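Every protein chain but one is kept in place in this view of the complex.
Coming up: chain A.
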Amino acid sequence: MEKPINSATIWLILLNCALFVQGERTKDKMYQPILGASCFRRLNGTHQTGCSSAFSGSVGVLHLVNTKADLDFLLDTPPAPPYAPMIPPHLFTRDNLLRLKQAGPANISVVLLINKPEQMTTFSHELNCPNQYSGLLRPNSIETVTCDARNPTNSWNPWGTGLLHEDFPFPIYYIADQEEIEKLETCFKDFNLNYTTHAVRRLCAVEVKSFMSAAVNTEVCMRRTNFINNLSGSKYCDPLEGRNVFATVYPRNSPENLDVKKKRNANPNEKFILVTCRLDTASMFDGVGLGAMDSLMGLAILTQVAHFLRQTLPPQDSLPNPYRNVLFVTFNGESYDYIGSQRFVYDLENKAFPTRSTQTTPITFDNIEFMLDIGTIDDIANVKLHTLKSTVLANKLLQQINSYAKSPQFGFGLNIQSDVSHHLPPTSAQSFLRRDESFPALILNGVPANKFYHSIYDDVDNVAFRYANTSQDFTTLVDVSDAKGFQADSLQMKVRNISSIVAMALYESLTSKTYTGSKVASPLLADEFLYCFLQSSDCPLFKASSYPDSPSGLPLPPMRYISVLGGSQESSGWTYRVLGYLLSQPQVNVTKENCTILPLQYFAGFNGSGECRLSTQNYSSALSPAFLIDNYDWSSGNYSTWTESTWTQFSARIFLRPSNVHQVTTLTIGIVVLIVSICLVYIINSRSEVLFEDLPASNAA
């Protein structure tokens, strides 16, 4: 009887022990992870920009910077470098960052940007002249003629610091979450106050890993990536690459292009009004940055214009010219030297747009009647129509636009001014004008008022967007007198007004008739569109434009950075669906079973019941022609050369770094122990007969 009791007791004790033991790893006891977003390295034909950590991570002692004096202290008399200053946005200025860069990685090894925007007034790290080295250039120069970088106040981004185009020898990590900031501040206050004894005690430090493989410039990293001797097969960088989304208001019938072997020819009768905008945005940190004001406004307006024209235009064969059509294109990668539009122009020149696989007739420049480019609309009350030269066409369109903008019937109460000069905004039209200055390009652009251009703070708050969540049908136009409960100064109404004006002017130029209806663009559609792109992809508009019962989007806004091949491409995907849905024509007689072959497409629709529609949308490639041309001269400046470095991981964690004395002592003890043990082994080995007296002699040969 005794034995079973004993073993049972032992098992019980073991079980108890197991309950008390926590399987926490030493690593987890030492380090605490910090969530955030990292700055990374991009390269162009001549330079590298952005940040990289050291290969195995950069370590710096945390230091909270509240005032400029804190920064001066770190730079002038650092007691125990290297440091990792935690900087709030209002101190994240060009001057301060360049001083930190100058101090070198020996003194400043990491920079943390913490989300405390209370004192921030501006935050834009784009250049004063976005896309300064592309677009319409000065004769015999690499700089654009459309903006003067020496005169920032009159530039297209007066608040820009240009830090996005600097190369930093340390990682910059953005911490948005207040809890994470709290962790950092607590650790700093607990261990790092009392600066006089910094050198001799343990301190709270942060380690950031964001090592970048590529270096120097695109030429070098592409050469190394494509290199035949590259045994490890490692990639150093990838070209920035995405997809443009295009759609037409009338479907294009091109049965003659079904034959794959036939040479493709354009149809000279076809005439297009090209309506374009920018699809992407940019920011310094990976995965953060909505570009709410800097490019989403344009996309919202383009979508509304498309929807309005689809709803109001008569059938194509009843137009005065039945070959006229409207081609909507949203260009991707425009933030990086006009990748999308450069490729579009290149494709047009080579009769490669749209691609053969779309089974439609290629389009050439002769098919384009004129281009209306929607740029950044920062302030709706201050929008201008820019052209390079004064033309009959531009004057006519401006007059049409203003006749609706000022019309008492609609009460928009706006006035669009004309600007005829070389001072053109940095938009897609520049790629067309660079090829041919007489190209009929008209650019609708607001006077710059965005203090957060291309930054993480160009968000919902910057455009003062409030989702109304009305659950009403957004797929129909509404009467001008019906504001659907939106305030006159709300963003939705602003988008409604400017979109209606543009759409009505286009309606008039297509039909040669004044728009006499009372319907205007729907503020509900603007509300839903902005909610999807600013707050959550799990939204009614995206649901309506997907296949019925397809998995809903993430409750996060889609990423709008162009990224690389194999990147998320969320925004082009959603734009494709939304434009597809809004620009397609319902096919009542086609059943779901027969609605499988493009251009027939099945959409969920507003109420989710499913409807078959004749769609017109498609993708075109947004990869710079520089990566297609053999032996392209990377420093020529002809095409965008931006690439993104590869990396293995982004991570940040805090831990207690022992003092230097402590570290040196540990190392010294280790070395001494090693030497002593070697001596001991030697002595014991040489006197082994004392220990192993009785053993027979070794039989080794």
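Here is the rule we use: a contact is a pair of C-beta atoms (placed from the backbone, for glycine too) under 8 Å apart; a residue touches a chain by one contact, two chains touch by 3 or more; residues count from 1.
To be clear about the criterion, contacts and distances are computed from a predicted model.
Visitor: Given the options "GPI transamidase component", "Ribosomal RNA-processing protein 42", "Gamma-secretase subunit PEN-2" or "Exoribonuclease phosphorolytic domain-containing protein", which would UniProt use as the protein name of the unshown chain?
Guide: Its UniProt record gives the name "Gamma-secretase subunit PEN-2".
Visitor: With respect to the chain omitted from the figure, which of A:F227, A:F365 or A:Y682 is a touching residue?
Guide: In the complete complex, the chain left out is touched by residue A:F227.
Visitor: If I consider the whole complex, including the chain that's not displayed, which of A:S38, A:S52, A:N244 or A:N267 touches that chain?
Guide: Once the missing chain is taken into account, the touching residue is A:S52.
Visitor: Touching the absent chain in the whole complex: find that residue among A:L112, A:M212, A:V275 or A:I456.
Guide: The missing chain is touched by A:M212.
Visitor: List the residues of chain A that touch the chain left out of this view.
Guide: Residues touching the hidden chain, for chain A, are 52, 55, 211-216, 220, 223-224, 227, 229-232, 234, 236, 701.
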